[in-house]
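Have a look at this one.
Missing here: one protein chain of the complex. Every other protein chain is in place.
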Amino acid sequence: MSEILELVRQTPLLQLSMQQAINRALGEILEDDDRALIFGEDVGVLGGVFRVTDGLQQRFGANRVFDTPLAESGILGTAIGLAMAGFHPIPEVQFDGFAYPAVNQIITQLARMNYRSRGRLPMPVTLRVPSFGGIRAPEHHGESLESLFAHVPGLKVVSPSNPQQAYHLLKKAASMPDPVIFMEPKARYWNKGEVDLAVEDTSSLEGSVIARSGKHATLIAWGAMVSRCLQVAELAAEDGIELEVLDLRWLKPIDEAGLAASVSRTRRAIVVHEGPHTAGLGAEVAALVSQSCFDSLRAPVERVTGFDVPYPSGDLEDEYIPNIDRILFGVQRVLEYRRG
Amino acid sequence: MSEILELVRQTPLLQLSMQQAINRALGEILEDDDRALIFGEDVGVLGGVFRVTDGLQQRFGANRVFDTPLAESGILGTAIGLAMAGFHPIPEVQFDGFAYPAVNQIITQLARMNYRSRGRLPMPVTLRVPSFGGIRAPEHHGESLESLFAHVPGLKVVSPSNPQQAYHLLKKAASMPDPVIFMEPKARYWNKGEVDLAVEDTSSLEGSVIARSGKHATLIAWGAMVSRCLQVAELAAEDGIELEVLDLRWLKPIDEAGLAASVSRTRRAIVVHEGPHTAGLGAEVAALVSQSCFDSLRAPVERVTGFDVPYPSGDLEDEYIPNIDRILFGVQRVLEYRRG
Amino acid sequence: MAPRALAATLDTLPSSSADAAGPGHDELRDLYRMLSNVRQLDRDAVAWQRQGLIPGYAPMLGQEAAQVGAGAAVDRSRDFVFPTYREMGVAYTFGVNMVEYMSTHKAIWHGGLYDSVATRFAPFQAVVGGSVLHAVGWAHGQTLNGASAGGLGVGLAFLGDGASSQGDVHEAMNFAAILKAPVIFFVQNNGWAISVPTEQQVAGGSVAARAAGYGMAAVRVDGNDVLAVLEATRRAVAHARAGLGPVVVEAMTYRRGPHSTSDDPGRYRTLDDEKIDGGEDPLSRFRAVLLARGVADEAFFAEADAQAQHQANDIRAGVVALTSRPGSEMFDFVFQESTPTLGAQARQWREESEHV
Partner (left out) sequence: MAPRALAATLDTLPSSSADAAGPGHDELRDLYRMLSNVRQLDRDAVAWQRQGLIPGYAPMLGQEAAQVGAGAAVDRSRDFVFPTYREMGVAYTFGVNMVEYMSTHKAIWHGGLYDSVATRFAPFQAVVGGSVLHAVGWAHGQTLNGASAGGLGVGLAFLGDGASSQGDVHEAMNFAAILKAPVIFFVQNNGWAISVPTEQQVAGGSVAARAAGYGMAAVRVDGNDVLAVLEATRRAVAHARAGLGPVVVEAMTYRRGPHSTSDDPGRYRTLDDEKIDGGEDPLSRFRAVLLARGVADEAFFAEADAQAQHQANDIRAGVVALTSRPGSEMFDFVFQESTPTLGAQARQWREESEHV
């Protein structure tokens, strides 16, 4: 088995969906780190409702990959105890909206145990959360919790936007000695992309990346909104407008330097996210950029976001999630802004 | 009893602590609205650990004011059911940090029931949360959850800064047909102030208020930070710097017009809060002001806040909560800012 | 899976006024009609999903007796039902408009378009265990209101074996027992929570067995026997209505279909497992009872089943005709009293999305 794995690892470039890329990363993590454990609801025999853990229980046994009872606080609390016992838990909560029952354990325990114990009880826990909307699912299956998580001292938060990032950022997260919330944009699970398995310079996995260069304005996004912003940039280019797309990736800590570098060049910024507007992570990004680029900004930072309404049912999803039109309106506002 | 009450109500001005003002407001709410109920941990015989509900069970009986088992999710979930049955629950969670176990019921149920039921099941629930730090208490007794709450569609959030506001804002909140999180700055419970019981024009209870006028910069704050900002303004005045202090009060919805009016006059703003910096409500305020006052701002909006660290133990509280020095440094930065 | 034991403690519950003689012939035939209607509609809804009419559905195949029996035991004029996402059969029995009910599966409105207050049927609930505490609070409200001549209104909370693992369910049971709230915890133990069998979920093997720890009455009943469910639930309701406190009713049944239309049970159980664990079909069983008692004949069944098909077709037509709600409703129902911020967002949405 591990020889085949070695061979596979040597294959430099693969076409994988994000779901496959995460599955592969999880397999390699379990292979390389015998303290790593995967558990949650339906992650075992079933392989997860999105098949992200497909085949892992078969491969690593029911001690390493196991189903828990249906209780998210229980999953997180158990993960904390396992981390205290020296394990590296990689729990899953099945959907974003079902992380709420675990919020108490996440905020008051997971995020503070290292602090409370003065560094004696580190929490190398990677919590996978299939996140964000766009799949016409029932209630609570389309929510964006990044603002909640990013506000919590002691957590790190990351979200990949494509298979290549998903593979490497997950491996990076799982190697970190601190708790990381890994937000998987479920709407992108099935989109394929090129994955270069070669171990990159790990510093390339820190901070944001420029997904597309441009000079007229910067679109700042994460998760599934990155590909949407790339589409917008494509469209805008037809009109001669060159938009830069900055993929934030790390939602905590935020790459303040990367943001400042891009926006001080383009002098205009639009931040795009799915979660509700008020106190969304877009507010933090806008506040940071407004401060760091105060002199260079030529227009107020625009926020094109979900509205301050509960995430709606499938039929209204496209009205809620920033769509191409709404993002283009935002771009237009920053480009046409004239000081009064 | 109610005659005495009438007499008391006619007394125009009283010196009350915030704890007394809230206690009085609760008594009047129970008196005026027979569907109003108070419940939570130790709110009955004991009268609450802060004595905020002192005497109410004795006065209104154990059907109207009752102790629950020790379970915050249970308290909120029961409140939702009582609201569905036509009651007006005014539950308490004992401390800010113990609202986390109730977050799932608050976010997925309380905040959405009106929406989910298309307006058929309104949630006139006023959740009282003794909030913020400054009392040298054990862990989780000094936290600031306003950013979390303000991000949740379907909630309204308010925090009084003095006894007068506490009395009137609580009565206002309890009369509203929507869920309101009422954040009581526990560090201010024992500070006395003048309370005018006369029913004010209720529109005066909407939005922010200018706690002190000034022209050189606006300090924006809520809860216990308002009095601290007033102290800062006092000190700055000695140096001829006239600071305006804007008491935000409503943390959701935020009074965008009030903010814009003040800052477009002073052209400089510092937002001050206790909660952690990243994705704190200060980010939303800074983003709003940076946008609405883009042309008039003479310096980036400063945020003087708690750090991105767990709320520390009593001995380090004064290092964590914005103190006068740190706020003055923030003021200095906005005043000395020169475009590069 | 081991045979699923039924530890009935029915004797400790009062008999309901209605069950002295048991249901009469008309009621028995009505029960069959409901079972048949619900079976047909459930089957059809799965087909609608395959046809692309609705994006997803959570079938209740096999749970008809549990749902119809429970739904028929409560009083539509004063009780209140708190469903999960799989209580189509209860909704039907309770008289909820089925087109409005199905709207949630058509991705039109999360809670369903039906009027929860008029139907006394709470909104469709996607959070596992999410509404159980509401039933307790609502029921305590009935206590506070005081009993009318006929006794207290009763809250009927639905939950699954999986849901029993949630902390909220424990808090609900403890609150209910402390408050002596008139609430029934109706557990459909259908053997599975998606791919996880009850043995890996419910330590001790029975949710009803937990009741004793709260000093609460409980009954475990054959959930595939509609008469047994009806009687057990009626007794439980009578108990609660009389102010004697909450009751757990655990109906032992089986989820014969997939968890939802996007599930693939073949990954975690075999067809043989399904045959053995599923036991006899609740509908065939009830048919046999009716035949044996001489209450109905094949002609009656044929007519009832044809009626069911007819009705399902009508509902399908209604579901086809359902159109999306206007996007403005996203904003309209957030609050009873909207806010300036939300108003501004709604205006911007109209300008940018409806170009008004």
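Miscellaneous remarks
Here the chain labels run A, B and C in written order, and each chain numbers its own residues starting at 1.
FYI, contacts are C-beta pairs under 8 Å (C-beta built on N, C-alpha and C of every residue); 3 or more make two chains touch, one makes a residue touch a chain.
All figures in this text were calculated on a predicted structure; none of them were measured in a lab.
The missing chain, though absent from the view, touches A, B, C when the full complex is examined.
Interface note: of A:Gln19, A:Asn104, A:Ser147 or A:Ser262, the residue touching the hidden chain in the full complex is A:Asn104. Touching the missing chain, out of A:Leu82, A:Ile135, A:Val209 or A:Ala261, is residue A:Leu82.
The omitted chain makes contact with just one of the residues B:Pro69, B:Gly86 or B:Gly207: B:Pro69. Residue A:Lys156 is the one among A:Arg24, A:His141 or A:Lys156 that touches the chain missing from this view. Contact with the chain that does not appear here is found for just one residue of A:Arg51, A:Arg116, A:His216 or A:Arg265, A:Arg116. Where subunit C meets the chain that is not shown, the touching residues are 165-171, 173-174, 176-178, 200-206, 209-216.
Subunit A meets the missing chain through residues 37, 63, 68-69, 71, 73-74, 76-87, 104-105, 108-109, 113-122, 153-154, 156, 176-178, 252-254, 256-257. Although one chain is hidden here, its contacts on subunit B can still be listed: residues 41-42, 44-47, 49, 67, 69-71, 73-74, 97-98, 101, 136-141, 277-278, 307-310, 312-316, 319-320, 323, 325-326, 329.
Keep this in mind: only the chains that are shown with their structure count from here on.
In terms of the distance between Cα centroids, subunit A is separated most widely from C. Annotation: 36 Å between the Cα-based centres of subunit A and subunit C.
Centre-to-centre, using mean CA coordinates, subunit A is 32 Å away from subunit B. Once the centre of each chain is set as its mean CA position, subunit B and subunit C turn out to be 40 Å apart. Looking at subunit B, one finds that residues 104, 108, 115-116, 153-154, 252-254 touch two or more other chains. Counting only residues that touch two or more partner chains, subunit C has 109-111, 124, 127, 167-168, 329, 334, 341-342.
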